[in-house]
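The other protein chains are all here in position, but one chain of the complex has been omitted.
The block that comes next holds subunit A.
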């Protein structure tokens, strides 16, 4: 029960997410080309590279690292992803406050706060075919697993599985937000790029934050 998310864990999560975005640039951009404007991969990659640079010199508690991440994304990504991912991390930072580390419940609460920030900024609802459709099931799965006494590792894995399922479920959806919504019926049959990057965010959290190796 000693699972905690400290500054080092946040760093490895964001580092891993930056790596995964970097190796999925083409996939994210291709998904966006089908129903958007073909820039999600390159924009998010530019932003996460900037985050890696900013975090390299930042030595602080989780809240400050998350805030730096949010501000950097807002300033470098552009499009809709910048404000959405930026607000996500800024709200996580607000929830983490100045704690030296977050226990599993506090991390879940921070993730939930991030999700609420995304909703406030983008006004998305379930089924709109957006990043919400991957993030919201992940938050729900994390909360439920922790409430039922699962270990943090198992809860994170459950969240990642739920995010992947949520991402896959966007394919048949009719887009109701963002540029994809201009296509109407033509948006059906394409996986949402925002839900795809959001599922990567949750998957990297599961890999980076799991206590597997540590006592």
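Note that contacts are C-beta pairs under 8 Å (C-beta built on N, C-alpha and C of every residue); 3 or more make two chains touch, one makes a residue touch a chain; residues count from 1.
FYI, contacts and distances are computed from a predicted model.
Undergrad: Which choice in "Electron transfer flavoprotein subunit beta", "NADPH--hemoprotein reductase", "Amino acid/amide ABC transporter membrane protein 1 (HAAT family)" or "phosphoenolpyruvate--glycerone phosphotransferase" gives the name that UniProt lists for the one chain left out?
TA: The record names the chain that does not appear here as "phosphoenolpyruvate--glycerone phosphotransferase".
Undergrad: Out of A:43, A:95 or A:191, which is the one that touches the chain we can't see?
TA: A:43
Undergrad: Using the document's definition of touch, tell me which of A:4, A:31 or A:77 contacts the absent chain.
TA: A:77
Undergrad: Tell me which residue among A:24, A:67 or A:177 touches the hidden chain in the full complex.
TA: A:177
Undergrad: Going by the touch rule given at the top, which residues of subunit A touch the chain that is not shown?
TA: 33, 36-39, 42-43, 74-84, 86, 121-122, 176-179, 181-184, 186
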